[in-house]
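All protein chains but one are shown at their positions in the complex.
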Amino acid sequence: MDCNSQSYILTITCPDTVGIVAAVSGFLRDKNYFVEESSHFGDRDTGKFFSRTRFSSNGGKWSELEFRRDFVPISAAFDMQWEVYDTARKPRAIIMVSKHDHCLNDLLYRYRTGTLCMDIPAIVSNHDELRGLAEWHGIPYHHVPVNEASKPEAEQKLLQLVKDCEADFIILARYMQVLSDSLCNKLAGQIINIHHSFLPGFKGARPYYKAHERGVKLIGATAHYVTSDLDEGPIIEQSVERVDHTHEVDDLAAVGRDVEAITLARAVKYHIEHRVFLNGLRTIVFR
Amino acid sequence: MDCNSQSYILTITCPDTVGIVAAVSGFLRDKNYFVEESSHFGDRDTGKFFSRTRFSSNGGKWSELEFRRDFVPISAAFDMQWEVYDTARKPRAIIMVSKHDHCLNDLLYRYRTGTLCMDIPAIVSNHDELRGLAEWHGIPYHHVPVNEASKPEAEQKLLQLVKDCEADFIILARYMQVLSDSLCNKLAGQIINIHHSFLPGFKGARPYYKAHERGVKLIGATAHYVTSDLDEGPIIEQSVERVDHTHEVDDLAAVGRDVEAITLARAVKYHIEHRVFLNGLRTIVFR
Amino acid sequence: MDCNSQSYILTITCPDTVGIVAAVSGFLRDKNYFVEESSHFGDRDTGKFFSRTRFSSNGGKWSELEFRRDFVPISAAFDMQWEVYDTARKPRAIIMVSKHDHCLNDLLYRYRTGTLCMDIPAIVSNHDELRGLAEWHGIPYHHVPVNEASKPEAEQKLLQLVKDCEADFIILARYMQVLSDSLCNKLAGQIINIHHSFLPGFKGARPYYKAHERGVKLIGATAHYVTSDLDEGPIIEQSVERVDHTHEVDDLAAVGRDVEAITLARAVKYHIEHRVFLNGLRTIVFR
Partner (left out) sequence: MDCNSQSYILTITCPDTVGIVAAVSGFLRDKNYFVEESSHFGDRDTGKFFSRTRFSSNGGKWSELEFRRDFVPISAAFDMQWEVYDTARKPRAIIMVSKHDHCLNDLLYRYRTGTLCMDIPAIVSNHDELRGLAEWHGIPYHHVPVNEASKPEAEQKLLQLVKDCEADFIILARYMQVLSDSLCNKLAGQIINIHHSFLPGFKGARPYYKAHERGVKLIGATAHYVTSDLDEGPIIEQSVERVDHTHEVDDLAAVGRDVEAITLARAVKYHIEHRVFLNGLRTIVFR
């Protein structure tokens, strides 16, 4: 799927019962939409049903307004939380970084080459170091220093930027500041963080140092939604790489940079393709 | 899913068009069946649509006869090749081996512990070495020697055994004889072989020797359906493992045994759960 | 390397300094030994040096007594902890299990086929279920029930068995009892456990349940030496496998069984080939 393909994505979460897929697919057929991809999952634990359908208009005319209006009876009958997305409108991400640029560099490459179909209206950093990289990609760079005292003000600026940029979500690409509970709650499910360990191992600061001390044989990275509970948010993607006794802390960090970058890139891809669903503290990811 | 769960699996292959899922899911809803799992795939290259649905009777009574009768209008409308399976009837596999027993041992362990929900009415070998292992698991062992002259007769015995055992498919768990074209064609899509290389690399005999000679850094295994074109049948599953310059041919084979066993076990699991669909020379595997 | 190859393994731990390898390799050369494999590692953190050398007698006669006597000046000069092993004497392992037999089955297969060059003089279990499997492999099975009250007595029996069998080490192949601190200390570095999570995540009981609750995207297994600090012993080997939202707890356990078995088998292999060195709470593994 390239960034210019024209299709629509319908996402649904509702209580599981008989007839959901029949109702939805019947609706799409009656509208003469062609289903390109569909994934469904009923979770026995929570009794919830999750569904993602990508469809095209099959040559016909698309009206989001009409779709939204006509789908109401079905969504009401099954008590659905749902959304429909037009792929022609790319999701808009604000990327936040500090000084480490491996994840930023990777995301910008995928953005530049159309591997990640999103727009990046702003890069925000508490340092000024990565301005050159941002600007080479033609993306406005906002240097917003943060200390204990200025954090509320900095977060206020961020929220204003989200609004001004019409941003849909935020990517913490190794942003080394903890966000306030209030911000986490306000943007629940809209902030993706990359943590440089295989969670739940090595939460908090200096995970490579801890990994070295513990003598693990694999190091990992975890992309997750940010919640007010640090490093406890719903996991979207994880990867690991093999290491051994010859790896000092810096070597673990070097190996880890590749793992972090690819893990975050995958999570962002799943998110912008609307493949991720929240299921309590866990996620459904229709890959 | 354990071996005693009671459900039904509907598999469909047909030309892709609008309304297939709507028709099928509408049918299941009208029968009050509860969909436990469903996967669909439309292949743009071939224009074919593939679908697997696992459903339960939702407390109601199940009649296969009735299902088959009532589904006919839908299958006819969409020109479907389809089948419905009752999980209460376990698939029946004949396992064929020569002298290497790592795959056999692995399959028998999974069979014995209910990880692979299948019956094994017979083990067939061109050698007598593995009789003890078979008999400890309570499975009849058929020693059928094969040479150039006796191959037609041996294959005749096999076909008779397939019939007598009501076997659904055959697993070549490192059976070191090439089957005749006639047998391959007769049992197309019903024979799974494990080849000890990452196909299409190192087709034919002595793949570990060739892998060593070529100096590859990963060795692999490939589970595929057998066709009359040696090692060219549709691939079901592949895995690899890292090796290096310290591995001599025997070491490659030792590492490879683990890869072969797990690759074959996965392929067999996909097959008996009716997750594999043929798509020309390729497969669809709904994992 | 097969189980009948005749060679000797010299293992050394000592403070790192100039000239260790020169001294050791000079000694081996002067004795006309042929070095088949050698690995060295100096740890900057601890200032310790670790070395493993596999050599053969190059057609000459081998006398362990003479080797031990003649090596003393070198070992003294560098303050070495060292050992030399004759591969003709296979390490002897007692395997302990409860009811899960996937690791036991895997170890016995590798034992039976010579993939793991060790002897297994006894299998000990707090249940009687796995007697048949042990006996089919011709290995004495000791049923030693354990409860809170009888644990000291049971551990006494185990220690006696270690002595009677001349066992070199113990493998906890999913033995579901916690050993006493006293036993852990007495057999430090001689007990290998397989824990069914990627440590340090999910220590203690029910790791697959916890993994499911946390929604991790990979599950793992960790083979480590047992210490009195539960699941905190030095890690020998770890592996992971990908899972997703469709995996319920039982599915995680099923995937995990394969990971556990291979992880434990690798750790045991490294141990019996004298590839593992303790370095505080970490290990050096010369693979």
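Quick notes on this one:
All chains are identified by letter, namely A, B and C, in their written order; residue positions are counted from 1 within each chain.
Just so it is clear, a residue touches a chain if its C-beta (ideal position, glycine included) is under 8 Å from a C-beta of that chain, and two chains touch if they have at least 3 such contacts.
Predicted model only: the values in this text are computed from it and were never measured.
Though it is not drawn, the left-out chain touches A, B, C in the full complex. When the missing chain is restored to the complex, the residue among B:R68, B:R89, B:H143 or B:R287 that touches it is B:R287. The missing chain, though absent from the display, is touched by one residue of B:R44, B:K61 or B:K163; that residue is B:R44. Touching the omitted chain from chain C are residues 18-19, 21-23, 25-26, 28-29, 32-36, 38-40, 42, 58.
In the full complex, chain B touches the hidden chain at residues 41, 43-45, 198-202, 213-218, 220, 234-240, 244-246, 248, 279, 281-285, 287. On the side of chain A, the interface with the absent chain consists of residues 1-2, 37, 101-102, 105, 109, 113, 115, 136, 246, 250-251, 254, 257-258, 262, using the contact rule stated above.
Here is the rule we go by: only the chains that are shown with their structure count from here on.
Contact analysis places A-C first among chain pairs (by count of C-beta pairs in contact). Between chain A and chain C the centroid-to-centroid distance comes to 42 Å (mean Cα coordinates, whole Å). In chain C, the residues that reach two or more other chains under the touch definition are 246.
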